[in-house]
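Note sheet for the following structure.
Heads up, this is only part of the complex; the chains shown haven't been moved.
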Amino acid sequence: MSGKQNVYEINLDLPDEKLLELSRKIGIGLSLDEMKSVRNYFREQGRNPTDIEIQAIGQAWSEHCCYKSSKSLLKKFIFNIEAPQNIFVIKEDAGVVEFDKDYAYVLALESHNHPSAVEPYGGAATGIGGILRDVVCMGAQPVALIDPIFFGPLDLPYDQLPKGVKHPEFIFRGVVAGIRDYGNRVGIPTVSGSVYFHPGYTGNCLVNVGCVGIIKKDDIIHSRVKELGDIFVMVGGRTGRDGIHGVNFASAELDEESETSSRSAVQVGDPITKEPLIHACLEANTKKLLNGMKDLGGGGLSCVVGEMAHAGGFGAKVNLEKVLLKEKGMKPWEIWVSESQERMMLAVSKANLQTVLDIFDKWDVDAAVIGETISERRVLVYYEGEKIFDMDSEFLTGGPVYARDVKVVKKDQKDVKTQAPKDINDILIKMLSDPNIASKDWVILQYDHTVRGSTSLTPLYGDVVNFSPQDSAIVKPVEELNKGLVISTAVNPFLLEYDPYWGAASAIDEIYRNIVAVGGRPHSLADCLNFGNPEKPERFGDFYQAVMGLNFATKDLKISFSSGNVSLYNESMIGSCPPTPTIVGIGIIDDVEKKVSSNFKKEGNSIYLIGKTEREFGGSLYYRIIGVEGGIAPKMDPQNLINYSNALLSSMEKGIVTSCHDLSEGGLAVAVVEMAFGSDYGAIIDLPLFKDMRADEFIFSESNTRWVVEVKDEKAFESLLNKNNVPYMKIGKVSGRKLEIKQNGSKIIDAPIEKLREKWKNAIWEHMG
Amino acid sequence: MPFGSIWGDSMDRSEIKVCVLRIEGTNNEDEMYYAFKRLGASPELVHLKDLKDIFDYNCLMIPGGFSAGDYVRAGAIFASRIRAKIANDLHRFIDEGWPVGGICNGFQVLVELGVLPGFKRMDYPDACLFLNNSARFECRPTLLKHENKGKCVFTRNIPKGEIMLVPSAHGEGKLLLPREKEQEYFDRLFENDQVVFRYVDKEGEYAGYPWNPNGSAHNIAGICNEAGNVFGMMPHPERAYFDKNKNGISGMNVFESVLKYIEEK
Amino acid sequence: MKVEIKVGLKEGITDPEGLNIKKSLKLLGFDDVQNVEVKRSYVIEISGKDEKKIREDIDMMCKKLLINPVIHDYEVEMIK
């Protein structure tokens, strides 16, 4: 192999420190041990690698592509949870779960954190583009997008901004615009998400993106070649220098220079190329013309060819000069690892090739034949007739696996006695004005959440222009079925920071009750595990505890993680992000007409609280606002979660529950007032005396497994809950236009809904305009 | 021409062919398709490239979305491509009284084509759907009051004064008329019964933001041409069939109306 | 040949985008900002030597696509 085609031999016969330097210089970020095993491999081959070969290894072995730090834990505690409804989970870009006898839904969740920190608009937009491809490459029609996003505080003074870091407000604005412009243009509704502000995200925002698709079971297609001679057809956008080394960039901490040095990793999304690409891929697939399909994401061609061939039990031969390029003069290795957007790889048998090419031509989408499968399990790359790459696909896709050191820092959690606050009204107002609680309409209304005409419950819903935040969205994906997909997301970084184990378990509790709150039966989960540098034992200790918490909470629920993603190294010079295992949950509702929304419906209806309230204030909004540290983190009991949920669901099926909202941050008080926001009404809440709790503690506690419900038939409701041994308490009624909370006759909260609504509505607008 | 009309009978529903026209980026075509399908008609999704003869159809619908990315202006690229390909046929189709409807991006396209408000035949726009006052894309429910006295063939089934809840989702929806002729044009719109829907609040009053999501003058949400067979509106009746909300009736009545018109034509 | 087409809003048409940016700048503490106008320009590279023909083509592009005469003014500059 010579340098004739702009391909160079890389000499690995180097002393150790030079070997490591080489890894850094060519931008692949492999460790010394990894470089050594590369050296050994090529010694056995009796030659040095070419630049394109070593770049390919750099891609395939990055944390992002091969999960080298997290794989062993995930296998043991996340992937092994089983559920009968799963059809095909974990193994490919998206999980496939049964929807009804003919249809399945497809779920994928990913992070796009590092690119968004550097170029928020393009980074977030291409995140949406990537997650759509993950769903399309299973053959599914995307029906909903989900966007949990996390930033530093909006009011961070500019002089406290570390060098090279963009202000949270700038990033927030750009990320939302990127999601909006991409999602709206491709016409897939963004129906669910979350927005968090926490100092730990200042240097490294998190942008997680999820997508749900629907597919006829017969049409499911896999990310692998099927038979010898399958032809690789590359379709969609052209290949350019944008997005080179994206995965390596995603597998390192951000530093001061990231802003300028990582420009080549910035990708630009083109939704108007994507939209017809989706149509064309789905058309070719439903006509049964494809043997396999996979998207080009992290690692580009380099990863996709090797993985598709390897998974099918074959090898591949590629003619690299056939790849359609955006720009002249690209080096072969650049073509091989470029992460340009909007590209897909198809495996097509010779007999179907022309028909497939015709479909892409009809949609004005570029398609190029670039190679074929071979029987030997190797990847061979030719460039204008010359062989420039020849590697064993087992070695290439194998990648290292690590057992990282775990250090668990135990907090001694004790119950704290606090002073009774003087003005509880004021505390509630502070809560509602906290950007983490405040209305997210600045974000949500910029996204089209009704496109496709199948959104039956929108994320904000209520009385035309006044909205209550809903716990889940509902989408009806199949024209001839009334069945709906219930979509929600949950994670509370403040709780996870305080207690990664119970924080993670609480996220599962919250996702479950969010789905149940609208009338859905929880059905499957996806997780995106965003953590700091795994090479630091304490950071990896957080990861370990969170994974154990997820395992504890989920293993008996009969729902499982059908897809997920790990994003490590979310650290900058000012520290790590809080542990953030974002959870997306999917539920099923048999008839979308039976949905339950959170806004109050009718004056005079009774209000009940379901579940048990404990002195659990560790990581709570209440303690943050009154400046108290410590407390006990909320626990959860999976069996209670199931029992309470089942009882609540049957009362909903009987039509006696007219609205429902789960209790999360800010507890009962915030939940009740949010139910009033989307209605014309207020509420009068009258509490009894409690043995071990003051009224303010009761209304702000963040104990898990609780809901507020509005009920129109008290007797039927109570007898159903009694029968199922579910703890509940009648706490008041829908009434007037104020929120009044009393205990034993004396008022502790008394405020017009209109005033509370103003505070809640304006908090984010005051920054973003 | 369909068989039925020769005999003067009404046309059979399932024979009514509706062309749902698209190019890259028109992404509301499926829900538009189903709006007609659910009512028993025969819609077809047709890429502009593949459109042979518009007279193969009884109705032309331009769906919402971001045709060609809306990169120059909303609807501009789609409009100029339609004009380049079928300008004459389109005018003849309209002159013969066949219905042409545009929802959201489709409304923008019809305005960019110059067929709405359609005071005279022209090859450039005579109005504009301009950036919302909020300067951003907004997706929210809106209340529309039906104001047409019977001219618009897309709303004849809807009683005048009816208030309906219909989702809106657009960034450029504020109707602007040429400044020099603004007053004259608005007068003509009202006098000619070309105003079809206006944004209102729960009391039925013409209220400001957010009831009127874009700042459109006179709260106008939808208009038709002088003959009543070309119609455009910003909100999305094709998305409004879940919520038979207490505030109004389902958006399906828009499609029902035009199908009735074709049946009787 | 490169041509720049600068597109602005006609006099008297308020520019929501400009107003919005002004508002955001004020929120960021730039109190001295009096007004913000947003313009777009298209820089078009076009082959051919005949300046007159190019100029005509450009006008056609504006008329057919780039401009809505109800709201826009435009200027054309031949760069080279």
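Order as written gives the chain letters A, B and C; numbering starts at 1 within each chain.
The rule we apply is simple: a contact is a pair of C-beta atoms (placed from the backbone, for glycine too) under 8 Å apart; a residue touches a chain by one contact, two chains touch by 3 or more.
Keep in mind the model is a prediction, meaning the values are calculated, not measured.
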{"item": "Full complex expressed as chain labels with copy numbers, beyond the one copy shown", "value": "A x1, B x1, C x2"}
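Here is the rule we use: only the chains that are shown with their structure count from here on.
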{"item": "Length of the line joining the C-alpha centres of subunit B and subunit C, rounded to whole Å", "value": "29"}
{"item": "Averaged-CA centre spacing for the pair subunit B and subunit A, given as whole angstrom", "value": "37"}
{"item": "Intercentroid distance (Cα basis), subunit C paired with subunit A, Å", "value": "39"}
{"item": "Interface hub residues of subunit B, defined as touching at least two other chains", "value": "136"}
{"item": "Junction residues of subunit C, two or more chains touched", "value": "20"}
{"item": "Subunit B residues within the subunit A interface of the complex", "value": "24-25, 27-28, 30-31, 34-35, 47, 49-50, 64-66, 68-71, 136-143, 165, 167, 169, 201-202, 210-211, 236, 238-239, 241-242, 247"}
{"item": "Touching residues on subunit A, where the partner in the complex is subunit C", "value": "766-769"}
{"item": "Residue numbers on subunit C that touch subunit A, as the complex places them", "value": "20, 23-24, 27"}
